[in-house]
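With one protein chain held back, the other chains of the complex are shown just where they sit.
Showing chain A:
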Amino acid sequence: MTGTALTGMMIVAAGLFATGVFGVLARRGILFQLIALEVALSGPALAFIAAGAYHGDAEGQGMFVLVLTLAAAEVAVGLALFLRIRRSKGSDDSDAVSGLKG
């Protein structure tokens, strides 16, 4: 992989991450926020893969597997929370849970 390709990959990764973060900030539905989080996580994962390929090192792929596990764990907890919130608040609007309001 050439340096140009790496730069391109990094730009794509940054774009993915920015898209995900924008999704989390802009959406109100919890499910969509979770999906956006997944998109955001895939950005750094792509960056790891690209950097690993550039340096010819397998640790990049190792980190990717770690990110995958992390994402799965996060979704498991997130979906459980989503179900609880649906049940207790009666809506999937994330603004409905504002118990931390100052």
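Criterion: contacts are C-beta pairs under 8 Å (C-beta built on N, C-alpha and C of every residue); 3 or more make two chains touch, one makes a residue touch a chain; residues count from 1.
Criterion: contacts and distances are computed from a predicted model.
You can't see one chain of this complex, but its UniProt record names it "NADH-quinone oxidoreductase subunit L", from the set "NADH-quinone oxidoreductase subunit L", "ABC transporter substrate-binding protein", "Acyl carrier protein" or "Anti-sigma regulatory factor". Listed here are the chain A residues that touch the chain not shown: 21, 24-28, 30, 33, 94-95, 97-102.
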